[in-house]
Structure formats: C-alpha cells, structure tokens
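Sharing a structure below in structure tokens format, with a few things to ask.
Right, subunit A next:
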Amino acid sequence: MTLFVGQLRREFIVMFQSLEEVANPLVFLFLGITLFALATGGGPDVLADYAPAIIWVLVLLANLLSLEGMFRRDYEDGTLEQLVLLARPGFVPVLAKVAAHWLFSGLAMTLLVPFAALLLYLPTSALFTLLMTLLAGTPALSLIGAVGAALTVGLRRGGVLLALLVLPLYVPILIFGAGAVLQQMGGMESHAQIYWLGVISVVSLTVTPFAVQAALKIGLEQ
Partner candidate 1 sequence: MGLRELWHRLGSPRWFYTMSRNWPWIFGGLAMALLLTGTLWGLAFAPPDYQQGNSFRIMYVHVPTSMIAQSAYIVMGVAGFMLLVWRMKLADMVLATVVPFGMSMTALSLFTGAVWGRPSWGTWWEWDARTTSMLVLLFLYFGLYALRQAIPRQETAGRACAVLALLGMINIPIIKYSVDWWLTLHQSASFTLTEAPAMPISMWFPLLLNVLGIYCLFGATLSSRLRLEILKREASTQWTRDIILGGRL
Partner candidate 2 sequence: MGGHGLYVWLAYGATVVVVLANVVSIRFARRRYAREALALERRKETAQAAGLDVSA
C-alpha cells in the first residue's frame, strides 16, 4: 500500500509542477468542441443531436494526448527501470501511475463536461447519463491507453503510433458510452451500456497492469 501511495504522491508532485501539461488536453477538449460548433454552423438542433458523439470522441482524443507523457518523463531521466524492475510487486507503481493519469485527465474531463454539454446544447436530462458513462468508461481509457504508452515509450514519433494502436481498442468504450447517451436521449433506458462500461473498466483493471509491466520491460530492452 505504501508503495502505491508513495508513487501516487510522486506523480502528484510532478503534475503540480507542470500544470500546463495537465491543462493542455483539457483545453484541447474545448478547442475541439469549438471547431465542431464552427464547422456545423452552431445550430442548437444539430449540436444537440451530435453532442454525445462529439464529447465522447474528443474525450478519447484528449486522453491520447495526455497518455504520451505517462512514461516519457521517467524514461528520459532513467527512473523507469527502477519503477519496473525493482519494485515489488511490480504492477503497483504502474497502477499508481495510471490512477494519477486518470485523476488528472479522465476524471478532470468528466468534471468539466457539464460546461461542454452547455456549449453543445445537450439536454440536461442526458447530462447525468453522460457523466455516468464517463465515470464508468474513462478508467478503462487510462488503463488500456497505458499499455499503448508502454509499448511506444521511447520511440520517435510515438504519438501517432500510440493513437493508431489504442483507438481501435477504444472502440467498444466509445460505442457503449456515446450509445448510452443517445439511447437515453431517444427515450429508452441505458443502464446496460453503463454496466458494460463498468465491466470493461474492471476487467481492464485486472489485466492491463501486467500487460503494461511486460510492455515496459520489452521497451526498456532497447
């Protein structure tokens, strides 16, 4: 437990030292919303219809932006080896890193989404569903994305490759997330989708830390 908390504290310190790095993906989220509003002419009907889709896709993309930095700093100053090879059990620091990432990206975005919903004229009745889907789904985004980040750590132009590897794996989360809100807006219940998102997150929680560890070990071989 102390290993987890210790690593978490270290992550917090690093994040607070460079808050602008944390803020960038969040700003990107709203920048993207602005682009959609401009591209569609900003009409309430159009935006309201597409709001769940736009928000969910931008959450995915913003998440990708913040994933790149997950292991980069430690890789560059050499502490990644310590993290992966020396820690016992090895997956705990990894879990702490992912938790920190989620708090500052997935959760942060979820907290900001009500503003996004406002900008896109999302009906307030759908907002609760949207927030539930994000809470249930964003942990999986951080967990699965961590594997991609670990596989591409240290590679040149790793950012685009990361997107290419991770986005197909994000597809079910997107489908359930946006689909739940669309279904709710269409007047039907959407509990099943939210449960599914929870399932994906929980399964990811059990499987991905080991995959991340394996990927980091492989990446450090270079």
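With respect to how the candidates were assembled, all candidates are chains of the complex that A comes from, given by their letters.
We take it that a contact is a pair of C-beta atoms (placed from the backbone, for glycine too) under 8 Å apart; a residue touches a chain by one contact, two chains touch by 3 or more; residues count from 1.
No experiment lies behind these values; they were computed from the predicted model shown.
Interface record for this complex: partner of subunit A among candidates 1 or 2 is 1, by the touch criterion.
Against candidate 1, in their complex, subunit A makes its touches with residues 144, 147, 151-152, 155-158, 161, 164-165, 167-169, 171-172, 175-176, 179, 196, 200, 207, 211, 214-215, 218-219, 221-222.
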